[in-house]
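Missing here is one protein chain; the remaining ones are kept as they sit in the complex.
Then we have subunit A:
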Amino acid sequence: MSRQVKFVQGNEACMEGALYAGVQFYAGYPITPSSEITEGMAMRLPATGGKFIQMEDEISSICAIVGASLTGHKVMTATSGPGFSLMQEGLGYAIMAEIPCVIVNVMRGGPSTGLPTHGSQGDVMQARWGVHGDHSIVALTASSHQDVFEMTVEAFNIAETYRTPVILLLDETVGHMREKLEIPEPGELPLVERLRTSVREGVNYHPYLPREDGRLPMSDFGDVHRYNVTGLYHDMWGFPTADPKMVHDLIRHLIDKIENRVNVLARYKEYYLDDAERVLVSYGCSARSALHVVKDRRLRGERLGLLELQTLWPFPADVVKHCCDGKKSVIVVEMNTGQIVHEVKKAVDRPDNVFLANRVDGEYITPPDILKVLRLIQGKGV
């Protein structure tokens, strides 16, 4: 059997990835530029026996997927900027209650209604810090449709492995662009199922007691173990507590289970980095222009390389440091006023050597936009 080849939008590639990963429940509310994911799910999910529901808003959408996840299903929602803002409360709940779920945010320009049909990468920090309170989060991104597919599968795998919400940060350009997608055959990409408890009926089950490997075995609602799920600080049975030690231990657990695995969770691509004198760091649609610049400059004999990040949070500081330290300069390419650039500066030995090539007018960042910054740094003038 040969791989199925399709010519699709990025949003459709995301939907295909979710189906491949085994999504069983989807709740969503339409918003540009993510609606094709919701539409696709309405069409395709029931044929797999899965459930689709169009909720009354984004708030209820994320709440519904959390509820469905607790019955033992792989769940997902998709939205865009303003909808993602509305989901923050539910996202925090999923973090606190450790509920596996995938939230796709196809980014548009903001703040507020902003630019619904234009590209932006302005929600990188909203993904990291939109939820109130200290916490950690996993956020992935992708620049091509093949990557969108694979990162969607990864998002489910990470969510199910670590009992955590995972955000997939796409952008309007990738979401609406059409290109080739080869759908891997079943079994080609590994799929992770959540760990279910082996504790027998009648034996005390602790839904929030991590095993030695840090994983927390789950029990489905409706199964033999009855437990409490809450957004409050809770003990190992899931019951509310304000005991200072338990509160401290829980927040440390929630943060450490992700931050201690930065390098395990780091997904990235390296282009021409071995001998590079200067490095571009980029992600999502911006990385496509960045790669074009790198290839173009290579043809002219310039030793330029690209680090394309696919994991944005937890920020892969070690990877960035490894790829950027000792280089003449680092240029971060992103479509916002500078969000990942600060993380790169924090990661490297010489932050003064890190520059930003960006664009925030709703237009796609082009190779000449990046080249302009590169030439300025090189002292060649514009």
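Annotations
Simple rule for what comes next: a contact is a pair of C-beta atoms (placed from the backbone, for glycine too) under 8 Å apart; a residue touches a chain by one contact, two chains touch by 3 or more; residues count from 1.
Here, contacts and distances are computed from a predicted model.
Not every chain of the complex appears here, and the one that does not is recorded in UniProt as "2-Oxoglutarate synthase (Beta subunit)", selected from "Acyl carrier protein", "Na(+)-translocating NADH-quinone reductase subunit A", "Branched-chain amino acid ABC transporter permease" or "2-Oxoglutarate synthase (Beta subunit)".
Only one of A:Gly22, A:Gly67, A:Pro82 or A:Gly338 touches the absent chain when the whole complex is considered: A:Gly67.
Across A:Thr230, A:Asn263, A:Thr337 or A:Thr366, the single residue that touches the chain missing here is A:Thr230. Within subunit A, the residues in touch with the undisplayed chain are 24-25, 27, 43, 46-47, 49, 51, 53, 55-57, 59-61, 63-73, 75, 89-90, 93, 220-224, 226-232, 239-240.
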